[in-house]
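The complex appears here minus one protein chain, its other protein chains still in place.
A, B and C label the chains in the order they appear, each numbered from 1.
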Amino acid sequence: MKFRVAVHILPRRGILDPQGKAVTEALHSLGFAEVAEVHVGRHLAIETQADSADAARAAVKAMCDKLLANPVTEDFVIASVEAV
Amino acid sequence: MKFRVAVHILPRRGILDPQGKAVTEALHSLGFAEVAEVHVGRHLAIETQADSADAARAAVKAMCDKLLANPVTEDFVIASVEAV
Amino acid sequence: MKVGIIRFPGSNCDEDAWFAIVNDLREQAVMLWHKDTDLQGSDVVILPGGFSYGDYLRAGAIARFSPIMQQVATHAARGGVVIGICNGFQIACEAHLLPGALLRNDVGYRAMPVTIRVERTDSPLTAAATVGQCLTMPIAHGEGRYTASEDDLDRLEQAGQVLFRYVDSAGTPTTQSNPNGSMRNIAGICNANRNVVGLMPHPERAMEPLLGSSDGRVLFESLLATVNA
Partner (left out) sequence: MTATPRAGDPVITPALVAEHGLTPDEFTRLVNMLGRQPTFTELGVISALWSEHCSYKHSRPVLRTLPTKAPWVLQGPGENAGVISIGEGLAVAFKIESHNHPSAVEPYQGAATGVGGILRDVFTMGARPIAMLNSLRFGSLDTPRVRYLVGGIVKGIGDYGNCVGIPTVAGDIMFDAAYEGNPLVNAMCVGILREEELIRAKAEGVGNPIISVGARTGRDGIHGASFASEDLSHNSDAKRPRVQVGDPFTEKLLLEATLELIASGNVVAIQDMGAAGLTSSSAEMAERGEVGVVIDTLKVPVREQGMTPYEILLSESQERMLVVAHKGREEAVRAILAKWDLHAEVIGEVIAEPVYRVVEGSHVVAEFPGTRLVTDCPMYTPEAKEGAAVIALRARDVHAIPSKPQEENPTWTLTQLLSSPTIASKQWVYRQYDSTVRTNTVLGPGAADAAVLRIRGSKKGLAVKTDCNGRYVYLEPRVGGRIAVAEAARNVACTGARPRAITNCLNFGNPKKPEVFWQFKEAVGGMGEACTALDTPVTGGNVSLYNENPSGAVYPTPTIGMVGVLDDVSRATGLAFRGPGDPIVLLGDLTNELGASEYLSWIHGVVAGAPPACDLKRERALIETLVESIQAGHVKSAHDCSEGGLAVALAECCIANPNAQVGATVSLTQWDHLPARATLFGEAQGRAVLTAANLPALLEIAGKHGVPAQVIGSTTPATDGLSIAVSGTNLTATLAELSYAYHGALERAMSKSISSALPTAEVPA
């Protein structure tokens, strides 16, 4: 079966996120004063074959651990697993 | 009220995504042969004040239109709006 | 000729542009701060290279909202000359002063000399050059892959808005000579009115034989010819 898995990777809390800071300040200067904080990370859409949704999730987790997320500075979340 | 809004910004279909291609190839070389395709975009986590979830969504949509996404090459999706 | 060079936080080729105008061309230049609201009577505005606002989010995306950009847009709308070099090209695209977008290079950041071919001479940056002239100058960028829809590209070509293409030593645009994956090897374009020009290579770094090339001079001399015309 084919699955589409969405992964969010964000800078770990407490670690400096210069990009998030720059975007927050830009939004403020554009008048979006209500924005408290922005963090910018990566969104990955992965299409992969697996026997089940659980298997797809496990495989993507392994990919994140091994390659896709930086264990030193980032946290990742598997946001969704959909059959396609 | 305070909301956390998640936004995905992805390269528009049809536009060359060299980053997605590089990730796909790297996954293959690590033995994840089952991966068919990867697209890499941005994930934004925005914390903002708004009167309602709908208002938060509308405000973030305006931010995307104005700054966060490039209308020429990118598509954005407001993936979730959560009260925090 | 008076050239206004805009300094954004993170600009780093602003002084190089200033030296090109003042030392090499012996014309007048003025540094304009991004928070200024007056172009001080500049005939030409240069959006210089660098990493405005760190190029966070997308190159040029935040700089386009700097206060002075309103004046730049007004100047452009009145037919005034605006030149965007590298990061300045990215800012001009983000500000919709130029069509299309500059995406991340297919190969990552590249700093090296490239050869570009002049495609048209009916622009303020190429008026003193000749069609087919090949110029060598450095590039140094990570997001220079010019991208637009095929239809838009056809329209640009038809209207003669493509001003420069990456070419090999024989003057032919090839995949090999394309340093960043730009569509149709595009290195620089102008707007429909032909008064706003953007390019990724750095002519201001190619003004003296001592530094390896003076091929950039003809582009700055074009500005002079245009303004004095």
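The working rule: a residue touches a chain if its C-beta (ideal position, glycine included) is under 8 Å from a C-beta of that chain, and two chains touch if they have at least 3 such contacts.
Just so you know, these numbers come straight off a predicted model, no measurement behind them.
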Selected from C:Ile6, C:Ala127, C:Met183 or C:Met207 as touching the chain missing from the view: C:Met207
Where the unshown chain meets chain C, residue by residue: 9-10, 12-13, 15-16, 19-20, 49-51, 53-58, 104, 108-112, 138, 140, 142-143, 169, 202, 204-205, 207-208, 210-212
Footprint left on chain A by the chain that the document does not show: 9, 11-12, 14-19, 21-22, 42, 67-74
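By definition in this document, only the chains that are shown with their structure count from here on.
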Centroid spacing, where centroids are CA-atom means, of chain A and chain B in whole angstrom: 9
Centre-to-centre distance between chain C and chain A (centres being mean Cα positions), rounded to whole Å: 34
Mean-CA-position distance for chain C and chain B (Å): 30
Touching two or more other chains - residues of chain B: 42, 67-68
Shared-contact residues (touching 2 or more other chains) in chain C: 57, 61-62, 65
Residue ranges of chain B touching chain A (in the complex, touch as defined): 2, 6, 8-10, 23, 26-27, 30, 32, 34-50, 59, 62-63, 66-68, 79
Residues of chain C touching chain B in the complex: 57-58, 61-62, 65, 93-94, 100-101, 103-107, 145, 147-148, 181
Complex contacts: residues of chain B adjacent to chain C: 11, 15-16, 18-19, 42, 67-68, 70, 72-73
